[in-house]
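Moving on, here comes subunit A:
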Amino acid sequence: MNDDTVTVMSALPVVLLLTSLVPALLIFALREKQTVLRTTLNLAGAIAKVVLVIVLIPRVVAGEELRAEFTWIPGLDIVFVTDTFSLFFVALSAGLWLATTIYAVGYLEGSPNRSRFFGFFSLCVTATVGIALAGNLLTFLIFFELLTLVTYPLVAHRGTRAALRGARIYLAYTLGGGVALLLGVAWLTLEVGPVEFRAGGIPEVAEFAARDPLTATVIGAVLLLGVGVKAALFPLHGWLPIAMVAPAPVSALLHAVAVVKAGAFGIIRIVEDVFGLALFAELGMLQALAVVASVTIVYGSVRALAQDDLKKRLAYSTVSQVSYIALGAALLSPIATAGAIVHMVNQGFMKITLFFCAGLFAEELKLSKVSQLAGVGRRMPVTSAAFTIAALGMIGLPPFAGFISKWALGLGGLDAGQPWVIAVLLTSTVLNAAYFLPIIATIWTSPRSESEGSDEGTFPAPARRSGWEAPASLLLPAVATALFVILFGVAAGWDYSPWVLAQIVGEGAWP
Partner candidate 1 sequence: MSAAALVLVPVFLPLAVGALSAVLPRRAAATLTVIAAVATLMVAVLLGIAVLDAGPVRLEVAGWAPPVGILLAADGLSVVMIGLSAIAVLAATLVAAADDHFAGGHAFWPLVGAAAAAVNGVFVARDVFTAFVLLELLTIASVALVALGGTRSAAAALRYLFVAVTGSLFFLLAVALTYGHTGTVDLARAAERADDTVIVGAIIALTVVGMAAKTALFPLHSWLPVAHPAAPAAVSALLSALVIKASIVILWRIVEYFGPLTDLAAPLATAVGVAGAAAVLWGGVLALRRDRLKSIIAYSTVAQVGYMVLLVPLVFTASDPQVAWIGGILITLAHGVAKVAMFLAAGALATAAGTSRLDGLEGTISRMPWTVAAIGLAGVSLAGLPPTLGFVGKWMLVQASLDAGAWWWLALLLGGGLLTFAYTARMLRATFNPPGDFSGARELTRPARTVAIVPLALAALSVVLGLIPWLLIEVLSAAPMGGGA
Partner candidate 2 sequence: MTVIAFSDVDVLDMLVVAAVAVTAILAIAIPRRVGATIAFLVFGLLLALLWARVAAPDVAIAEAALGGGVAGALLVDALHRRQPAQPNRDRRRAVAITAVGAALGAVTFAALATVLSRLTAEPADLGPLALEAVERSGVSHPITAVLLNFRNLDTLLEIAVVVFAAVGAAALSRDRIRTVTDPGPVRRVIAVIIVPALVLLAAWLLVAGTSEPGGAFQAGAVLGAALIIAHLCGVRPARAAGGRALVLVVAGLLAFILLGGIGLAATGTWLALDLSWAFAAILAIETLLTVSIGVALAMLFLAAGSRDDAAAADRAADAPALGGAP
Partner candidate 3 sequence: MTTLQLFMYAGAFILVLGVAATLLVRDLIRRLIALNVASGGVMLLLLALADRGDGEPDPVPQALVLTGIVVMAAVTGIAIVLARRVEQLDDDLEEVEQ
């Protein structure tokens, strides 16, 4: 937190929530056929949120902090604040929500139960923004659990046996995590009173930890366990590949913004804004977190190698990539902290692009396996290009966004005196390459074998008047997010680039 931070009571944080909550409730009430109105509401909410965020960024960067609070029970409030970190996450969600909404409108065109889908879709973003804006642990907990509940109908949306099974497993994992989180939050609140996030750690928590380090460690571990499920830390990651049954836009949102990112965000909040890095390191938990994150990074990558199902491969890739954030948060170095924070955005844009593309392949050509993608680059060049950009970014090649993350994390590892981090990053990069490069190669070069796929051996030509390779509402979001993947890498030095903002956010943790 900057010393010159000014806290202003304001309704704006609530308005930020309402921009998706109100559309959600209105959409629920719509009839199935009111497509235009529904799309309008969706887009209006999404655009309003983006505009609000853009307006707020300069103010918050300049040291203004907006705050709204409500009495919940006597002595314990529901608090929303826009500190730099929360706004950073809100910006990520708002941007990707807009892209995903456009994509989803096109993706679900003509399918049943769309009012239900978009209602919960908006609620999902509301919950994510609530998590971002939460000013204390209680508020964080409320929205964290809300997120679990509102994503359930999205995962189960199709109603098939597999969808219901995926939703059930998802629920079992995340509610289990919620139990741990509730325990941790309630316990810490009992010990130190309302736990308001504070960059660099809360003094009361530090005092408490000095008094009773064992209990503090247990509470910290329980809290991490609670958020670790959503962040898909090994061995709590089991739900993620199974939840792939959800429609593509949901997977995109789950992996890039909402669920796993909420978990990652929670890890950073708890480590840096509740306990503080120094205290966490003192309690010995920082090292433990680093080890778990490293194991998850390598494990996820290894498992991804073996998947032929494209979405499954991407899912294991998420398991691995999200743990970069946890790893960065677990290193005692300002540059690693910034690396963790910037990777939230970078991974978000890269992964959402990949899922958009996977959805495009599946929708347009009914391709869902890696082995079926041979030669698809010629039929869908734009989609394939977007996929390639995001995949290269994932591997960590310059000038794409992913490079910034890996570079910052590597430097941070050295800075923190933990050079083994470089080894983890290198291993992961090699594995990333090993499971992404073959896909890229297949898409662009492999001639399509006669024995598979359609009878003619070539993909059917697009059957739309525009002559585009896919519907515009699906294609454009993918292209846009892919461009951002390049932009975030190339323009990392710009005043408001994610990397610069991440450094500002990270500074707070290092008073």
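On the choice of candidates, all candidates are chains of the complex that A comes from, given by their letters.
Observations, loosely collected:
Convention: contacts are C-beta pairs under 8 Å (C-beta built on N, C-alpha and C of every residue); 3 or more make two chains touch, one makes a residue touch a chain; residues count from 1.
These numbers were taken from a predicted model, which means no experiment stands behind them.
This complex pairs subunit A in touch with one listed candidate out of 1, 2 or 3: 1. Against candidate 1, the residues of subunit A that register as touching in their complex are 28, 70-74, 78, 111-113, 115-116, 141-143, 145-146, 149, 152, 156, 158-161, 163-164, 167-168, 171-172, 175-176, 178-179, 182-183, 186-187, 189-190.
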